[in-house]
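One chain of protein is taken out of this complex; the other chains stay put.
Chain IDs A and B follow the sequence of writing; residue 1 opens each chain.
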Amino acid sequence: MTSITLKNVAKRFGQVSVLQDIDLDIAEGEFCVFLGPSGCGKSTLLRMIAGIEATSAGELRIAGELMNDVEPADRRVAMVFQNYALYPHMSVYENMAFGLRQAKTPKPEIDARVRAAAQTLQIEPLLDRRPKELSGGQRQRVAIGRAIVRHPAVFLFDEPLSNLDAALRVHMRTEIANLHRDFPEASMVYVTHDQTEAMALADKIVLLRAGPEVRTRGSIAQVGAPLELYHRPANLFVAGFLGSPSMNFLPAELVGADADGANVRLASGETLRVAVDAGGLATGTALTLGLRPEHMRLAEGSDSQAIRRRVRAVENFGEYSYLFLSESSDEPLIAKISGDMLDIPDAPIALHVDPAECHLFDTKGDALPHTTAAAPQAARMD
Amino acid sequence: MSVGEAVTAAEKLRRSRAGSRRLHKAAPTIFLAPAILLLMVFLLYPLLSSFRLSLLDWNGLGDGARFIGLQNWVRLAHDTVFWNSAWNNILLAFFSVVVQLPIAVVLAVVLDEASKGSRLLKILYFLPLLMSSVALGVLFKNVYDPNFGPINGILGAMGLYSWTQDWLGDPNFALGSVIAVVCWQNIPFYMVLFLAALSSFPREITEAARLDGATGRTIFWRLKLPHLQGTFRTAVLLAVIGSMRYFDLIYVMTGGGPENASEVMATYMYRTVFNSFELGYGSTVASAMFLIIMVIAAVSLRISKRFETEV
Partner (left out) sequence: MANRNFQPARVAIPVLGLFWLAVTTLPFIFVVFTSMKTLQETYTNPVWAMPEQLNLSNYIQVLQGSFLIYLRNSLFVISVSVVLIVLVSSMAAFALARLKFRLNGPLFGLIVAGMIVPLHVTLVPVYLMIRTAGLYDTLFALIGPYVATSLPISVFILTEFMRQVPKELEEAARLDGCGPFKIFARIFFPLSGPGIATVAIYNGIMLWNEFVFAYVLTSSPDKRTLPLAVWDFQGQYASDIPAVLAVVTLSTLPLIIVYAIGQERIVNGMMAGSLKG
């Protein structure tokens, strides 16, 4: 069943359009992450679902009911804020009970719910403390507890982990995943700019565009499962945003196509085979070749499916190394190679490229479809 | 755990849409109404009413009020006592700025430097601000008393009989004596103001300057004093505007006398209304005072803004 439906939703602040053409379905029990660079409107979209921000246009439905004009408290949503937004003058217990008291929930019921939530989150000993006596992680738990006690249909998270230090962030991330398991019927909508968080948590990622172009700013770039976005980016924006370091983009020219793939020639003169269906395009069409740094490896012998460059710089991290390779443009080509590399300036190097892991984009920036030969395979644990 | 609550969603929807929405719309009005009402009754209306009263010839009792147009204003234009008192206000403003602020800066520096005991000093220095102007006025009336006051007493004991004066009773000394007390009372205020600004001076800058070989004196003159500039502007504004409306202390000490020597606009206005029972003309004085203060406030704000952009 669908939990949240957005139809043609838009948001304007005065003359400035921050969100446009948002069409989205979030299923009951689904963990949906709004991802995007700062300024893409992802928090605004979340706040519109919460009812804190008004919707400028379009329809917003929760559990089938039109919610555009419904007060936040009556939308059966609960929200966890980035800075926790705990009431500083109330105890942990009162913070969690406050919303229920406003809803005139009977006292025993409030007590039962608060204590149950405290137990789930292991914050029972803290119930009498004030927020300022708590650590960041504890405040985060209280903020989540305040959401849990309301038994909401939708949990909304606005960058909930960004104020925590790195170690705690990983820990809380698994707790949020557990929370999702404990409330299977509730939908989760989670805003973050951190793609690792998005990849780790999401059933579905909604990637929003930012950038100077008014026409597309604040619109959905792609919706899909995390690995779908990673392996099958629909356009240059998604391809460039997901993955770190970013995908390399090389200008290329189509020299031939058949049912299994296409051949493209790079500016450097090399011709590469890619498992992309370019059947409809004429030879000589200008394209962009996308190559993820982690999808290149050292070539052996006279590999024809390889690109040859000189090394500009090397960064060794122990587990893997970044090679910065000279390219005709100013942007260096980056390759991520496992193991250590010797840093020899100007050393020539050849890197093998797997046809299945190449991406082609047309001049509008849209990805050409991959051929069946390129279906990604996940390793199985059996 | 169920998603649905006891109250159906549809019912909640209806409830949240109708009544509370209208009430929320009215919230700004409801929150602001008491304040606006009070300000209209006790500030705005009296202000306007003062101008209306300035057109009357009225002793304030009964219905003997007579509309006389601008006659009061014409009289005011030729009233040397009024212009003299306005001039006294300006003198007061001038000396407030010239005397109070430099002393306050020096004291703030003293407190800022003297780490030991500066807390106690600050507490004691602040005392004059806590006293009511009436108590202060009565106090200094006794200090200045020509026969029993300590000033003449000490001068006499030092053999300086020729220096003893009737400080408040002599038209040549009254205004000066009063201004001295005004300064004494207000210096602590500006001192704390400057002290706050000084203590907000970033320690890293002092340290960086010391590494650059700057001496304590250089740091003070070249770094800390310029840092006080903004506070200084605020202080000048406060001192000038405050001086234009000064009343309590002067009224208590001299009542504006002798022979209007220490008269300021507010004491003159008060005496015209409540001693001479010229309510109409008193209101003219009050209205003129209001206009003068507004002009001076506007001009000094403008000047202070200009300084801000220049520096």
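Definition applied: a residue touches a chain if its C-beta (ideal position, glycine included) is under 8 Å from a C-beta of that chain, and two chains touch if they have at least 3 such contacts.
Remember, predicted model here, so these are calculated numbers, not experimental data.
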Which residue among B:L92, B:V178, B:L228 or B:M244 touches the omitted chain? B:M244
The one residue from B:Y45, B:F67, B:Y161 or B:F307 touching the chain left out of view is B:Y45
In the whole complex, of A:V9, A:V77 or A:V276, the residue touching the missing chain would be A:V77
Residues of chain A in contact with the chain that isn't shown? 47, 50-52, 71-74, 77-79, 81-83, 85-89, 98-99, 102-103, 146
List every residue of chain B that touches the chain not included in the displayed model. 20, 23-24, 27-28, 30-32, 34-36, 38-39, 41-43, 45-47, 49-50, 53, 60, 103, 106-107, 109-111, 113-114, 121-135, 138-140, 142-143, 145, 148-150, 153-154, 157, 184, 188-189, 192-193, 196, 215-217, 230-231, 233-235, 237-238, 241, 244-245, 247-248, 251-252, 266, 269-270, 273-274, 279, 282-283, 286-287, 289-290, 293-294, 297
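One rule holds for everything that comes next: only the chains that are shown with their structure count from here on.
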For chain A paired with chain B, centre-to-centre distance based on mean C-alpha positions, whole Å: 59
